[in-house]
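Read through the structure below, which is laid out as C-alpha coordinates, and then see the notes.
What you see is the complex with one protein chain gone and the rest in place.
Presenting chain A:
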Amino acid sequence: MKLTLKIWRQKSPEHKGKLIEYRINDVNPNDSFLEMLDTLNYDLILKGENPVSFDHDCREGICGMCSLFINGRPHGPDRGIATCQLHMRRFNYGDTIYIEPFRAKAFPVIKDLVVDRSAFDRIQQAGGYISVNTSGNPQDANTLPIEKSVSDNAFDAATCIGCGACVATCKNASAMLFVAAKVSQFALLPQGKIEAGERVAHMVKQMDAEGFGNCTNTGACEVECPKEISLENIARMNREYLKASLSR
(Lines give C-alpha, C1' and ligand atoms only; values in the text may rest on other atoms or scores of the structure.)
Protein backbone atom coordinates (compact mmCIF):
# COMPACT_ATOMS: atom_id res chain seq x y z
CA MET A 1 0.00 0.00 0.00
CA LYS A 2 1.24 3.45 -0.94
CA LEU A 3 0.24 6.44 1.18
CA THR A 4 0.88 10.13 1.64
CA LEU A 5 1.09 11.31 5.22
CA LYS A 6 0.76 14.92 6.31
CA ILE A 7 2.04 15.02 9.86
CA TRP A 8 2.09 17.90 12.34
CA ARG A 9 5.69 18.61 13.33
CA GLN A 10 6.41 20.98 16.17
CA LYS A 11 9.79 21.06 17.90
CA SER A 12 8.56 22.33 21.26
CA PRO A 13 5.71 24.29 22.84
CA GLU A 14 7.48 27.54 21.96
CA HIS A 15 8.14 26.70 18.32
CA LYS A 16 5.58 27.09 15.57
CA GLY A 17 4.39 23.83 14.08
CA LYS A 18 3.39 22.87 10.55
CA LEU A 19 2.26 19.92 8.48
CA ILE A 20 5.08 18.04 6.76
CA GLU A 21 4.46 15.61 3.93
CA TYR A 22 5.89 12.07 3.89
CA ARG A 23 5.36 9.53 1.16
CA ILE A 24 5.52 5.92 2.19
CA ASN A 25 5.37 2.70 0.20
CA ASP A 26 4.86 -0.96 1.02
CA VAL A 27 2.56 -0.40 3.95
CA ASN A 28 1.27 -3.75 5.19
CA PRO A 29 -2.53 -3.53 5.55
CA ASN A 30 -2.38 -5.76 8.64
CA ASP A 31 -0.05 -3.39 10.48
CA SER A 32 -1.56 -1.18 13.10
CA PHE A 33 -1.57 2.56 12.55
CA LEU A 34 1.16 3.00 15.17
CA GLU A 35 3.25 0.24 13.56
CA MET A 36 3.00 2.20 10.33
CA LEU A 37 4.39 5.22 12.21
CA ASP A 38 7.12 3.01 13.77
CA THR A 39 8.20 2.04 10.25
CA LEU A 40 8.20 5.67 9.14
CA ASN A 41 10.31 6.59 12.17
CA TYR A 42 12.75 3.77 11.55
CA ASP A 43 13.32 5.09 8.06
CA LEU A 44 13.60 8.70 9.25
CA ILE A 45 16.26 7.69 11.78
CA LEU A 46 18.22 5.86 9.09
CA LYS A 47 18.07 9.02 6.97
CA GLY A 48 19.44 11.07 9.86
CA GLU A 49 16.19 12.89 10.49
CA ASN A 50 14.29 13.27 13.72
CA PRO A 51 11.51 10.72 14.19
CA VAL A 52 7.93 11.82 14.78
CA SER A 53 7.07 11.95 18.48
CA PHE A 54 3.74 10.45 19.46
CA ASP A 55 2.32 9.09 22.71
CA HIS A 56 1.57 5.39 23.02
CA ASP A 57 2.07 2.62 25.52
CA CYS A 58 -0.14 -0.43 25.96
CA ARG A 59 -1.11 -0.71 22.28
CA GLU A 60 -4.23 -2.62 23.18
CA GLY A 61 -6.69 0.22 23.67
CA ILE A 62 -6.82 0.44 27.44
CA CYS A 63 -4.11 2.77 28.81
CA GLY A 64 -5.39 5.88 27.02
CA MET A 65 -1.88 7.13 26.26
CA CYS A 66 -2.22 7.21 22.47
CA SER A 67 -3.97 10.12 20.91
CA LEU A 68 -3.69 11.41 17.29
CA PHE A 69 -6.24 13.33 15.29
CA ILE A 70 -6.46 11.35 12.07
CA ASN A 71 -8.19 12.90 9.07
CA GLY A 72 -10.08 15.21 11.38
CA ARG A 73 -11.16 12.56 13.85
CA PRO A 74 -9.65 11.58 17.19
CA HIS A 75 -8.41 7.96 17.02
CA GLY A 76 -9.24 7.85 13.31
CA PRO A 77 -12.23 6.71 11.29
CA ASP A 78 -13.39 3.66 13.29
CA ARG A 79 -15.75 3.85 16.23
CA GLY A 80 -15.15 2.38 19.65
CA ILE A 81 -11.37 2.09 19.47
CA ALA A 82 -8.21 3.98 20.35
CA THR A 83 -5.60 4.84 17.71
CA CYS A 84 -3.49 1.84 18.68
CA GLN A 85 -6.32 -0.49 17.62
CA LEU A 86 -6.69 1.11 14.19
CA HIS A 87 -5.27 -0.97 11.35
CA MET A 88 -4.01 0.10 7.96
CA ARG A 89 -6.53 -2.13 6.19
CA ARG A 90 -8.98 0.66 7.03
CA PHE A 91 -7.26 2.88 4.42
CA ASN A 92 -6.98 2.63 0.63
CA TYR A 93 -4.09 2.62 -1.77
CA GLY A 94 -3.03 6.18 -2.52
CA ASP A 95 -4.85 7.80 0.40
CA THR A 96 -3.57 10.98 1.97
CA ILE A 97 -3.76 10.84 5.76
CA TYR A 98 -3.62 13.95 7.94
CA ILE A 99 -2.17 13.28 11.39
CA GLU A 100 -2.40 16.03 13.99
CA PRO A 101 -2.23 16.26 17.78
CA PHE A 102 -5.33 16.46 19.99
CA ARG A 103 -5.91 20.19 20.00
CA ALA A 104 -7.31 22.16 22.93
CA LYS A 105 -6.21 25.16 24.95
CA ALA A 106 -5.98 22.91 28.00
CA PHE A 107 -3.84 20.33 26.10
CA PRO A 108 -0.70 22.26 25.07
CA VAL A 109 1.56 20.55 22.54
CA ILE A 110 4.79 19.17 24.03
CA LYS A 111 6.33 18.01 20.78
CA ASP A 112 4.93 16.97 17.38
CA LEU A 113 1.88 14.86 18.22
CA VAL A 114 2.48 14.67 21.97
CA VAL A 115 0.25 16.85 24.14
CA ASP A 116 0.12 17.60 27.85
CA ARG A 117 -3.06 16.15 29.35
CA SER A 118 -2.17 16.75 32.99
CA ALA A 119 -5.28 18.94 33.27
CA PHE A 120 -7.22 15.67 33.45
CA ASP A 121 -5.17 14.55 36.44
CA ARG A 122 -5.82 17.82 38.21
CA ILE A 123 -9.57 17.49 37.68
CA GLN A 124 -9.47 14.01 39.22
CA GLN A 125 -7.40 15.31 42.12
CA ALA A 126 -10.09 17.90 42.79
CA GLY A 127 -12.52 15.21 43.88
CA GLY A 128 -12.51 12.10 41.71
CA TYR A 129 -12.35 9.69 44.61
CA ILE A 130 -14.20 8.27 47.59
CA SER A 131 -12.59 9.36 50.84
CA VAL A 132 -11.86 6.00 52.41
CA ASN A 133 -8.57 5.09 53.99
CA THR A 134 -6.69 2.41 52.11
CA SER A 135 -5.01 1.12 55.23
CA GLY A 136 -8.29 0.90 57.07
CA ASN A 137 -10.47 -2.08 57.78
CA PRO A 138 -13.51 -1.84 55.56
CA GLN A 139 -16.57 -4.02 56.08
CA ASP A 140 -17.01 -7.25 54.16
CA ALA A 141 -17.71 -6.43 50.52
CA ASN A 142 -20.95 -8.41 50.40
CA THR A 143 -22.56 -6.54 53.29
CA LEU A 144 -23.35 -3.86 50.70
CA PRO A 145 -25.40 -5.42 47.90
CA ILE A 146 -25.69 -3.19 44.84
CA GLU A 147 -28.34 -3.68 42.20
CA LYS A 148 -26.72 -5.24 39.15
CA SER A 149 -28.06 -2.66 36.71
CA VAL A 150 -26.72 0.18 38.88
CA SER A 151 -23.36 -1.49 39.18
CA ASP A 152 -23.26 -2.17 35.43
CA ASN A 153 -24.02 1.50 34.68
CA ALA A 154 -21.29 2.60 37.07
CA PHE A 155 -18.91 0.21 35.35
CA ASP A 156 -19.80 1.56 31.91
CA ALA A 157 -18.98 5.09 33.09
CA ALA A 158 -15.81 3.85 34.78
CA THR A 159 -14.38 2.40 31.56
CA CYS A 160 -13.22 5.90 30.50
CA ILE A 161 -9.53 5.66 29.57
CA GLY A 162 -8.85 9.38 29.99
CA CYS A 163 -7.47 9.80 26.48
CA GLY A 164 -9.03 13.18 25.76
CA ALA A 165 -10.74 12.29 22.47
CA CYS A 166 -13.92 13.92 23.78
CA VAL A 167 -12.08 17.20 24.24
CA ALA A 168 -10.26 16.96 20.92
CA THR A 169 -13.42 16.43 18.90
CA CYS A 170 -15.55 19.02 20.68
CA LYS A 171 -15.81 22.39 18.95
CA ASN A 172 -15.76 23.96 22.41
CA ALA A 173 -12.93 21.72 23.67
CA SER A 174 -15.22 20.72 26.49
CA ALA A 175 -14.22 18.02 28.95
CA MET A 176 -17.78 17.38 30.10
CA LEU A 177 -17.91 13.73 29.02
CA PHE A 178 -14.65 12.94 30.80
CA VAL A 179 -15.71 14.65 34.03
CA ALA A 180 -19.25 13.29 33.81
CA ALA A 181 -17.97 9.74 33.52
CA LYS A 182 -16.17 9.94 36.85
CA VAL A 183 -18.93 11.90 38.56
CA SER A 184 -21.46 9.34 37.34
CA GLN A 185 -19.50 6.28 38.41
CA PHE A 186 -19.42 7.50 41.98
CA ALA A 187 -22.83 9.20 42.04
CA LEU A 188 -24.48 5.94 41.00
CA LEU A 189 -22.81 3.81 43.66
CA PRO A 190 -23.98 3.96 47.28
CA GLN A 191 -20.36 4.30 48.45
CA GLY A 192 -19.98 7.45 46.36
CA LYS A 193 -23.25 9.17 47.15
CA ILE A 194 -22.05 10.57 50.47
CA GLU A 195 -19.62 12.99 48.86
CA ALA A 196 -21.47 13.39 45.57
CA GLY A 197 -22.26 17.09 45.99
CA GLU A 198 -18.80 18.20 47.02
CA ARG A 199 -17.25 16.04 44.33
CA VAL A 200 -19.18 17.42 41.39
CA ALA A 201 -18.76 21.01 42.58
CA HIS A 202 -15.00 20.70 42.94
CA MET A 203 -14.43 18.78 39.73
CA VAL A 204 -16.48 21.20 37.65
CA LYS A 205 -14.68 24.16 39.21
CA GLN A 206 -11.31 22.63 38.32
CA MET A 207 -12.52 21.78 34.80
CA ASP A 208 -13.40 25.44 34.25
CA ALA A 209 -10.11 26.62 35.75
CA GLU A 210 -8.16 24.43 33.31
CA GLY A 211 -9.69 26.28 30.37
CA PHE A 212 -11.98 23.60 28.95
CA GLY A 213 -15.02 24.93 27.12
CA ASN A 214 -18.65 24.40 27.90
CA CYS A 215 -21.00 21.76 26.55
CA THR A 216 -23.43 22.66 23.79
CA ASN A 217 -24.80 19.15 23.33
CA THR A 218 -23.45 18.39 19.88
CA GLY A 219 -22.78 14.81 20.98
CA ALA A 220 -19.51 14.54 19.04
CA CYS A 221 -17.77 13.29 22.20
CA GLU A 222 -20.01 10.25 22.50
CA VAL A 223 -19.42 9.38 18.85
CA GLU A 224 -15.63 9.57 19.14
CA CYS A 225 -15.19 8.09 22.60
CA PRO A 226 -13.14 4.89 22.24
CA LYS A 227 -15.11 3.38 25.12
CA GLU A 228 -18.45 4.69 23.78
CA ILE A 229 -19.32 6.45 27.02
CA SER A 230 -22.88 7.69 26.90
CA LEU A 231 -24.05 11.31 26.84
CA GLU A 232 -26.47 10.30 29.60
CA ASN A 233 -23.56 10.78 31.94
CA ILE A 234 -23.44 14.48 31.10
CA ALA A 235 -27.14 14.77 31.87
CA ARG A 236 -26.53 12.99 35.16
CA MET A 237 -23.64 15.28 36.00
CA ASN A 238 -25.79 18.33 35.28
CA ARG A 239 -28.45 17.01 37.63
CA GLU A 240 -25.84 16.30 40.30
CA TYR A 241 -24.37 19.76 39.83
CA LEU A 242 -27.74 21.43 40.11
CA LYS A 243 -28.57 19.42 43.21
CA ALA A 244 -25.25 20.36 44.74
CA SER A 245 -25.67 24.05 43.87
CA LEU A 246 -29.12 24.19 45.46
CA SER A 247 -28.02 22.54 48.67
CA ARG A 248 -24.80 24.47 49.20
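FYI, contacts are C-beta pairs under 8 Å (C-beta built on N, C-alpha and C of every residue); 3 or more make two chains touch, one makes a residue touch a chain; residues count from 1.
One rule holds for everything that comes next: contacts and distances are computed from a predicted model.
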{"item": "Absent chain [UniProt protein name; select from \"succinate dehydrogenase\", \"ABC transporter ATP-binding protein\", \"ATP synthase gamma chain\" or \"Cytochrome (Ubi)quinol oxidase subunit III\"]", "value": "\"succinate dehydrogenase\""}
{"item": "Given A:45, A:209 or A:235, the one touching the chain that is not displayed", "value": "A:45"}
{"item": "Sole residue of A:25, A:92, A:131 or A:247 that reaches the chain not shown, by the stated touch rule", "value": "A:131"}
{"item": "Positions on chain A where the hidden chain makes contact", "value": "11-12, 28, 30-32, 34-36, 38-39, 41-42, 44-46, 48-51, 53, 55-65, 78, 80-81, 85-87, 89, 110-111, 114, 116-118, 120-121, 124-126, 128-142, 144-148, 151-152, 154-155, 158-159, 161-162, 185-186, 189, 191-192"}
